[in-house]
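Heads up, this is only part of the complex; the chains shown haven't been moved.
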Amino acid sequence: MNIFSAENLFCVRGGRTVFTGLGFTLKAGEALVLVGPNGSGKSSLLRLMAGLLKPASGILRWGAEEISEDPEGHGGRLHYVGHHDAIKPVLSVSENVSFWASLMNGGSGNGETTLGALNTLGIGHLEKVPGRFLSAGQKRRVNLARILSTPAPLWLLDEPTTALDRESITSLETAIIHHRAGGGMVVISTHSDMQLANHQVIDLAGFAETCPMLEHSL
Amino acid sequence: MLHRFANPTRFLRIASIAQPWIAWATILLAGTGLYLGLFNSPADYQQGESVRIMYVHVPAAWMAMFCYTSMAIAAGIGLIWKHPLADIAAKATAPVGACFTFLALFTGSLWGKPMWGTWWVWDARLTSMLVLLFLYLGYIALINAFDDPARGTKSSSILVLVGLINVPIIKFSVDWWNTLHQPASVLRMDGPSIDESMLWPLLLMALAFKTYYIWVLLVRIRAEIISNKIRILRLRQVHG
Amino acid sequence: MNGFMTVLKRDLHLAIRQGIDSMTVVMFFVLIVIIFPFGVGPEPNILARVASGVIWVAALLASTLSLERLFQIDYEDGSLELLSLSSVALEVIVLAKVTAHWLTTGLPLIITAPLLAVLLNMNKEGLLVLILALVVGTPSLSLVGAVGAALILGARRGGVLLALIILPLYLPVLIFGVSAVDAIINGFEAKAQLLILGAFFLAALPLCTWAAATSIKQAIE
């Protein structure tokens, strides 16, 4: 069984300590919600988990293996949703989604799963519309369809509900339930209240350094 | 070994002890070198008095290449072992190296007028030297082009490493292409082929330039560490 | 290999959808070459003398300008993060993007160059070597340029900064590219220069791919 864990994470950005001494353990099927006021480091923590950012100290592990030892392998088993939607204005919605799917699967974007993912999020009818014609919420939904179109054990979602209407939030919640039921893990940062069953919560405000001055950052 | 000096507090302590010594060494070496070179060495039978430009030109040219190489080594260490001090050393070297390069170009031009009858020719040695100046300037531009200083450091470190190819080109350009510039007569495999009365002041000046570089480097690294501290203090202040 | 093809196909796809892009680069190339006679005056013998130089300089500039957005757009819309998170090695992705770039801009330049050379009174032998030199030289431009394009990600003054960084590195290509043509025109062999261009490409291939991938990794931190 998969376990994603970290101990003693220490995050520095722009020469300032964002949080210290943070750890967590996430087992298959579990969910972790990151809360905290603006600027407390939710996005930074998610980027650490994805391997996009390196911790100043501390270790992230997948099972027993450190993720810094095989960053590509780690990238291959997670889906990350950040602030940008990575949508090409000249490609149609389905082309946008299936490119990522085929990159993930090593070359085989499956048209049916793509359409299925789009339908799950209620944008099946936009399939052929070019990316430049989408509203903010539609773009976000396309980005979410991307992660539905190929399986990956770990989802890292940074405020995924931004710009979504109530109905899409519900679809996302359902998708997360399915994902967890299949043994997937999910980490979400959010200000608005999403409905997740029995999840862990990390309040980033609790890990802020009171003294941000750091020797090692020179 | 490196880690001992990587600690900025320790570095600052060692630097403040070493600094006056190095300053005095620079002044002494440069003084003797200049005296020997300008007053106590013969004028060249071909080049006349203008040969005395050599005592500045040649050490400056050597230092231009030396600084770039050191910068590349420091940048490499900074990239691989994440040594903040190495990054700072690379950053501090750039303007000094650029100045040496400019000095070599400038004195070279001054020398070229009487010797070749022109300030400038587009041959391989002079051109690759000019490219070196641009590599320095590109580095300085790149390191300052980012809002986040850490980003600038990393980007420009990669650039220095890529540009390192130019150094052997400068060094061997006179051997690979036939140029106006004369080939190496000091730094060569079979020993120097230059008269001792000229060799000594030249070597003294070369040493003086090197100690001068170390002196400036210490000053600039200290300044950089302090300004980083100030930046962090300010951040701490505003973030409460 | 699959990852390489997927990214290559997507980039070509994007380039074709955006249609006029390679046209734009070619037109810029032509424009620079045409603008030049305005600057130096129209005497044919001077023009013929500087022809290969002008064409190479124009190719350098066209390449510089077109490279600016090689990674920029993917960086800004978040695609680059996702690409780097995929299980395909970033080096492979870089190589695929560089290949796509060369196919959509380098190749059209090579096809246009002979026309311009004729316009500037270059003779037939020169023309042939010019094409050969461009074929061997332009991939290096794309490779070296990719490093620059990766280095400036997130920097404030993209275009000019990129030019400043990569033009000095382009100089070897320029020098040997021009001297190949000049050698032939003056009745010498051009083989040595072409070989050096080839060697430069072979050296640039691993070095630049590595450097570009490394800079991208730290740009998306």
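We call the chains A, B and C, going by the order they appear; numbering starts again at 1 in every chain.
To be clear about the criterion, a residue touches a chain if its C-beta (ideal position, glycine included) is under 8 Å from a C-beta of that chain, and two chains touch if they have at least 3 such contacts.
The structure presented is a predicted model; accordingly, all values stated were derived computationally and were not measured.
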Whole-file subunit formula (labels as shown): A x2, B x1, C x2
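Note that in this section only the chains that are shown with their structure count from here on.
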Higher-contact pair (C-beta pairs counted), A-C versus A-B: A-C
Computed distance of Cα centres, chain C from chain B, in Å: 32
Separation of chain A from chain C, taking each centre as the mean of its C-alpha atoms, in whole Å: 37
Sites on chain C at which at least two other chains make contact: 221
Set of chain B residues in contact with two or more other chains: 148
Of all residues in chain C, those that touch chain B in their complex: 147, 151-152, 154-157, 161, 164-165, 167-169, 171-172, 207-208, 211, 214-215, 218-219, 221
For the chain B and chain A complex, residues of the former touching the latter: 8-9, 84-85, 88, 148-150, 225, 228-229, 231-233, 235-236, 239
Residues on chain A engaged by chain C in the complex (per definition of touch): 50-54, 72-73, 75-76, 78, 80, 82-88, 90-91, 95, 99-100, 102-104, 106-107
